[in-house]
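Rest of the complex left out; these chains stay put.
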């Protein structure tokens, strides 16, 4: 038991599990969209720069298979994001995908910078439970649509490289 | 070195390390319990729904072997949680267990959704230091007691599946 098994090799093109879906964030405007809203900012930005630096949003967002946020959700994404760039738009996100369907039960946990100015960006999957017990991998994220200050949609492509 | 060692197999019933304890959260009421309090909300919820959506609490909570929060603590749990459900009670938590005793020195780091409506819920252990160097595993959490808005207690069962 004193032999290291590292370095190991993983072929990035051959995840042991892969799936894609859409994440919908409908931001509470403090007024008339409470019925639809799935997220809310909890603080006002402190005024550093012009790109919402420090705005922190908590969410319980639907995950669907197609681009319609009213479609049946296959998971919820629970977590938070905040904006963190003084001279441009950039975010940081941490979330749990909560699956509770006949197909999947369990969670996947994702955290990291969301470099919004890049067309696609990778964010690590750092853990999982249930069907995704001990999983690790990469979530590739792409902004798919934005509607003013109240809605945006991400395409998420999850690739797991540790499956148990 | 070009051979993948995945898929691997882990028997969920045979963690390489396991222990159970209690987590006590004594919430500052802004008035007369500052001496006992171990956590505090830093924002008021923005008013989305009736279940404290967006309330964010930072804590430095004692971990004890029995259910009495005045017992000697075996670790501190340092981190934050927030409520994130519009139509029910649900939370998300991220914390470091800080051990500094003769028995254990080091940290374990846990993050994920805390699906409070389920009797027990699993949250990933995503890293560790010291005695828990590079650890990964699962924390199974159960609400053990609640006293109004000022106190709750969780039973935590930690199971590590990567021990070095």
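Order of writing sets the chain letters: A and B. Residues in each chain are counted from 1.
Throughout what follows, a contact is a pair of C-beta atoms (placed from the backbone, for glycine too) under 8 Å apart; a residue touches a chain by one contact, two chains touch by 3 or more.
Predicted model, so just to flag it, every value in this text is computed and none were measured.
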| item | value |
| --- | --- |
| Entire complex copy count, 2 subunits given | 3 |
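Heads up, the rule we're going with is that only the chains that are shown with their structure count from here on.
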| item | value |
| --- | --- |
| Inter-chain centre distance, chain A versus chain B - centres from mean C-alpha coordinates, in Å | 22 |
| Chain A-touching residues of chain B, taken from the complex the two chains share | 1-10, 12, 43, 45-49, 53-54, 56, 82, 84-86, 90, 92, 94, 111-113, 115, 122-127, 136-138, 161-162 |
| Chain B-touching residues of chain A, taken from the complex the two chains share | 5, 7-11, 16, 28, 30, 34, 37-38, 40-43, 58-60, 78-80, 94, 96, 98, 106-107, 109, 111, 126-130, 133-134, 161-164 |
